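Heads up, one of the protein chains got dropped from this complex, but the rest are sitting where they should.
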Amino acid sequence: MNPMIVEGQVHGGVGQGIGQALLENTSYDENGQLLTASYMDYAMPRADDVPFYTVDHSCVTPCTHNPLGVKGCGEAGAIGSPPAVVNAVIDALHRGGHTHVKHIDMPVSPARVWSAING
Amino acid sequence: MPKDYGIGASSKRREDVRFLSGRGVYTDDVALHGQTYAVFVRSNVAHGRIRKIDTAAAAGMPGVLAIFTGEDFKDVGGNPAGWLINSRDGTPMREPKRPVLAHGKVRHVGDAYAAVIAETYQQAKDAAQQLADDSDIEELPAIVDMRKAVADASNRVHDEIPDNICFDWGWIEDNRAAVDAAFKSAPHITTLELVNNRLVPNAMEPRASIGEYNPGTGDYKLTTTSQNPHLTRLLVAAFVLGIPENKLTVVAPDVGGGFGSKIYHYGEEALVLAAAKKLGRPVRWTAERTESFLTDAHGRDHVTKIELASTKDGEILAIRTETLANVGAYLSNFSTATPTFLHGTLMAGPYKVPHVYVNVKTVFTNTAPVDAYRGAGRPEATFSIERIVDKMCRELNLDPFEVRRKNLIQPDQFPYTTPVGLVYDTGNYQATLDKLIELADVAGFDKRAAASKAKGKLRGMGLSTWIEACGIAPSNLVGVLGSRVGLYDAATVRVNATGNISVMTGAHSHGQGHETVFAQIVAEKLGIPESSVEIVHGDTSKIPFGMGSYGSRSLAVCGSAMNRAVDKIIAKGKKIAAHMLEAAEGDITFADGKFSVAGPTRPRPSGKSPSAPMSRITTRWRRWSRGWRRRPSTIPPTSPIPPGPISARSRWTPKPARSTSPPSPAQTISAM
Amino acid sequence: MTKVTMTVNGKTVSGEVEGRTLLSTFLREGLGLTGTHVGCDTSQCGACVVHVDGKAVKSCTTFAADVAGAQVKTIEGMNNPDGSLSVVQQAFQDHHGLQCGFCTPGMVMSSAALLAENPKPTEAEVRHYLEGNICRCTGYHNIVKAVLAASGQDVSSVAAE
Amino acid sequence: MHNFDFVKPATIADAVKALSAEGAQALSGGQTLTPTLKQRLAAPSVLVSLTGIAEMKGVCMGDDGLSIGAATTHATVAKEAAAHYPALAKLAGGIGDPAVRNRGTIGGSIANNDPAACYPAGVLGSGATVVTNRRKIAADDYFQGLFTTALEEGEIVTGVTFPIPQKAAYVKFNQPASRFALTGVFVAKFADGVRVAVTGASNDGVFRWTEAEKALSANFSASAVAGLTVSADGLIGDLHGTPAYRANLIKVLTKRAVEAAH
Partner (left out) sequence: MQLSDFREIKADPATVWAAILNPDVLKECVPGCESMSGSVADGFEAVVTQKVGPVKATFKGAVSFSDIVEGRSLKISGEGKGGPAGFAKGGAAVTLEPMEGGTRLSYEVDASVGGKIAQLGSRIIDGFAKKMADEFFTRFQAAVEGPAEEEVAEDAAEGEGEKKKGWFKRLIG
């Protein structure tokens, strides 16, 4: 409909997906106290946490359920990016010889990667 | 050559001018004469019994105008869940009341149990602290961990719900035996336990609400940070406060992001309305960021065990999952749909999987409510599937690209019916995968990885392929599945006398750029400049009843309604043009903003121009409809065109895809 | 209450403030300049960034009385004298560097401060400089691109929009 | 926020006088204190802003080393100390974000002594001297644990004097949310030995890693640190890292700082 806006939506979703994969976590302690109740502890992605990337939507198959043939795009970036990021981390670890690491839960923080390597 | 106008053009956003100049108007930017300030008193404990709330001292403090507690709302309705889910055994889900202010018990840190209204924000804050100091809440053990909540039934979030389970959902229950059998005979089984981490949507604009009441007319107005003002009006009017809908206007002005968290109705909205009525003055509230963290609906929070059965060469045979999904302390409006119909139905991903079974137990805990956050259910499903496919590839030493290519639905298989009840309409997943491999330079990856290694760094490559189901609908089907609201949308297109257009939409922009994009649709179809189209949204007194913006639905659903309304406008215009152009209606064509007579241009009997732009049609129509000019006999009085300006309203609910195995709960599906 | 006087967007303004009155409160409630937004409590989101004596500061973490006499510039003062968008603002529109618009005033003010200090920043410098401004909508892609473009650099080679 | 009187004296003497009032609190940039006040987690009756005192501002190279006025902002230090003490300038340029650096001051930072702040590592790692309105305090005596310093009632930091090392570097690993140091290490090589100060890692705040100092004094190279171990006892464990992870970071960052020192 408007490629600039479509890509902007995807960028936003990818930003949030990378946030979920690498940074963001909501943590309650065992007494139900919310420990991540400000930006001091809830890690929001910042400009230097994300790279430039390419968005392509040239493989078009129009939707058959509406007259415009349009499909939504607002959530796509947030849906597909977390597993892509985590799969990449696991791949990197395997290439580095850390083949005992089968999975790391999100957010895949440096501390968790370190624990996984040494665990 | 990229288009520079209309559909497909990267038109610059018109809303940016005000946002970039500091002239946007967000809820907290609205200042009203005589306004007062609400501050909520929130629980510091996750789970507690309210023993005493002594309001006397706080009520006597400077500037304090009113104090509300849960007692004031015990007889009004609760904020309901919007989707009824039945458990595997057929019993309906448990639905505890979600009150405006906590009554009897507090159930999460941040659960508001009182509110203070004062002349200034600081006075309200002072008194709220006094009230907190004068309250006695007996702390009970908190229920935080879902596994423990389910295992230990002695401690309950809601006293009337014995096992802290809202429902135990199986999808599709009839397929379970076949799935189990597929696993029994599978050559290879991959198992993975994983967590979809709990997130907070964190729109940069904190939630805010202003309630107004006019004692002279009995009219209420709520200005609030909402993605869907009509839904909020419906919930406040029909379920919570019982205000007649015709007496309540809900306005969502510029909204600073939502990502799901502003779909829902929250108690603060009801409170400022009730307080405004009591005081006869505007009552405003704006969340501090910490309040947002404590009380905005959170997202995700699934704990999942997923199993995947495959052949030794990576053909997926079956998928089986068991998930605990946190709903928090109360059911937020869409919280029951998210882990079920937005999650379980996506558990086949973009793959040809013959057998899938999904089990989801939703669990009450002493945490903030959890509901749909950008993606809502689909990210959880995708993370589970794509992680386990990757793990399977590693276990079997297979190439993750080739395994996916092999399992992806083929282009000639659409429409494709999955074993979890969806029909995918279209897609060419292989082509997308090929394009990805090219763009990402997968062939050159090993070289890049080696270069990184030389610098002491590890480089990895991750792949994910997925489906985004969007614009959930159609209304009649979701109704069958438990939705308590229709998921259509609506638009009114009005041609103003001077030929410019006003479009009233049910969708609401909180960053998506509707003012620009919707204008592109209308401008393209009517062949007029985008600048001639005005988009009106976010005010229930101006717009048709629509369901708002979430779930990637604005364009697919509301855009379609708008498209249809424009078609009606063109049809009306043709009738008028037929008269003006002295031709039969069937001979009139519409292109580039002009009505013309089809076929080779021929001289008209009157000798006038053979085409008419929309503005002339409108002027003519206006004169007829106002009686300034006699309605021509070529348009008989029985004509379906009503008097008044040329305007048309349409609703749209997506049609289900044709399923090969009815009855099937279908959604409209788009795939990346 | 004490009286403070400062210059805001070129005009001398005065107002009665309490000791605790924040600059953001003074601007929004005292002067009606609601373009400066408040998005957090802990001085991190940056939606409230304004310029004080030419430097970017967080107005929600600055007391009005502490900047008495200063030159303050807010988003409302960023447009060109003829009302058109300034180069930075125009770049944000051209490159779709904003969506909901809430973080945008702070983002523009920080970007303008960066370009005043460093007229040709690299991508890394832009990203580093903007670390005190949180945007939830754009994924920063187009913001960084807009700032690079506003500095006069060619962004056509930046990964497609 | 509770209300208070706001005063902005122009001299140290007036500031000291203002601070003698009951419930008075110094404000030196306020990038930590102001959010605290907004949350009502403190309620001073008088707030004394120190940033209007000209004699407490500026960066100046002298015989004793680099003197920095306590009310000098991080941004100014990042710019003006760069020629004299690049490691310190880099540290200042990495605190918070640009807007925070334009308000926050060195005096405010070290008076607060947040266990994850950067400046304490720079001051302790440099063996700097903290100058107050009453006396001069060696860095080793000044930092006394979590949010605790040698400052007495009515005493304010007026400046800090840094001896200039032959080589130095500060390497910080950001806590991803707050951008404070999850762990930060300042290494400074002087003619008479090496100092290593660690911030962000210990429950007791900034501290010197003496084993590394000894090893690096003998051999200033990353390999000198390789054989050392850091105990996780007493280190901070929180959402962002366990004590064991922080122990690892101390070693890794020390190596990186040695490599980066120039």
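General remarks:
We just call them A, B, C and D in the order they show up, numbering each chain from 1.
Following the convention adopted for this analysis, contacts are C-beta pairs under 8 Å (C-beta built on N, C-alpha and C of every residue); 3 or more make two chains touch, one makes a residue touch a chain.
Since the structure is predicted, the reported quantities are computational estimates derived from the model, not experimental observations.
Considering the entire complex, the omitted chain makes contact with A, B, D. The chain omitted from view is touched by exactly one of B:Val109, B:Ala376, B:Ile409 or B:Leu581, namely B:Val109. Contact with the undisplayed chain is limited, among B:Thr36, B:Asn202, B:Thr290 or B:Gln512, to B:Thr290. Interface note: of D:Thr51, D:Asn112, D:Thr161 or D:Asn248, the residue touching the hidden chain in the full complex is D:Asn112. Within the entire complex, the positions of subunit A that touch the omitted partner chain are 29, 31, 33-35, 37-38, 40-41. By the touch rule set out above, subunit B reaches the unshown chain at residues 44-45, 109, 129, 132-133, 290, 293-294.
Of the residues in subunit D, those that touch the hidden partner chain are 32-33, 36-37, 39-43, 112-116, 145-147, 202-204, 236-240.
Just so we're on the same page, only the chains that are shown with their structure count from here on.
One inter-chain figure worth recording: subunit C and subunit D are separated by 28 Å, centre to centre, where each centre is the mean of the chain's CA atoms. For subunit B, residues that reach two or more other chains under the stated contact definition are 10, 12-13, 122, 202, 259, 289-290, 511-513.
Residue positions of subunit D with contacts to 2 or more other chains are 1, 3, 39, 178. Contact residues on subunit D toward subunit A in their complex (touch as defined above): 173, 176-178, 239-242, 245, 248. Note for the complex: subunit A touches subunit B at residues 1-5, 8-9, 12-13, 16-17, 19-20, 24-26, 28-34, 36-39, 42, 44, 54, 56, 58-59, 61-68, 70-76, 78-96, 102-103, 105-107.
Residues of subunit C that touch subunit B in their complex: 20, 28-29, 32-42, 45, 47, 74-76, 78-79, 85, 89, 92-94, 96, 98-105, 108, 134-137, 161.
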